[in-house]
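Structure, as structure tokens:
For this depiction, one protein chain was excluded, whereas all remaining protein chains were kept in their positions.
Entry: subunit A
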């Protein structure tokens, strides 16, 4: 039988999709979702009440933190400082992207700091000591990341070792390898004129191009939204209000445009930060628009259901571990580039926990199946803002650790509260 014929026989009153006044998906009379701008707004408020917080609370939090820091030290919001802050965010933010992947399948990787340190050592050894082309050195790092993630996947899938344990073993093992590779000096400097260091320290988007990029971003949002709405209407489905789409695109254009203009009064937007944003958008696409991304959320939500749906669960686990280690390796290269050196403490200290904290503060659930790639962007900005602001106040790392810890606790508490209000409003 074909769905369209039985559709008309079982519900003779239901108008056919194409010619009906009411879109197919809005015909249920219990659906109070209004249309137009007002509808979008009320749906949004409803979601908020039911614990679908999205990214809003953390953005509000970021604004509050920034305002407090600005009140304490007027240098904080000065353009040169913000330019710096964004550049400082890229490396650990990139690592946080990988953490999001493993958290989505309800796993964890505690070795990202060490893997990034190892990667820093590899790029320095291959590029500086061996004199290999930069491209090959970078490829070597990324390949190392893929292999490490593959090994974690193997240990997890075949041997059944929890990812927590495997990655703690990795944390120690790869730290050791990093130190071994950097012997005897324990540190290798990158030449300042190398393209890598230039990319991380000197390369800024020309002002004109920066506005073009912002405009392209806003136009992209508007046009894909428009195309999507057209397709939905053609198929007899409802589509969001055009006004709200236009307003959102305009807000993006003006908001980000003004911010970029402000940054352009100093050195502007660093290419490394643009690169990081590109990675965020790429991962966002992978997670929301591909079969693989859908499978990742399914595995995080209910492994058994995913398995029975024919999803290759083992591959989903392995691929997320691989992505995580590869993002960590990439983050390691960016750290080296930023510092113009790889040493024994690259990737050490708070890198590991900041990456995990960024993912969680950004709204990735620790219980699997919930989160977005934008969590890395927002989360790392919160952490960098705190770190940067407290440094400006001449407070040492002890305060930084304590404040970041408090924010992390707040984020996790928010996640749990949201989870509870989702349960009580029947959204699991």
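Brief remarks follow.
Just so it is clear, contacts are C-beta pairs under 8 Å (C-beta built on N, C-alpha and C of every residue); 3 or more make two chains touch, one makes a residue touch a chain; residues count from 1.
Note that in this section contacts and distances are computed from a predicted model.
UniProt records the chain missing from this view under the protein name "Various polyols ABC transporter, ATP-binding protein", selected from "Indolepyruvate oxidoreductase subunit IorA", "Various polyols ABC transporter, ATP-binding protein", "Sarcosine oxidase subunit alpha" or "FeMo cofactor biosynthesis protein NifB". Across A:152, A:222, A:297 or A:317, the single residue that touches the chain missing here is A:297.
For the options A:71, A:143, A:165 or A:235, the residue in contact with the chain missing from this view is A:235. Mapped onto subunit A, the interface with the missing chain covers residues 1, 3-4, 6-7, 10-11, 14, 17, 24-25, 28, 30-31, 33, 228, 231-232, 235-237, 289-291, 294-295, 297-298, 300-302, 304-306, 308-311, 369-370, 422, 425-428.
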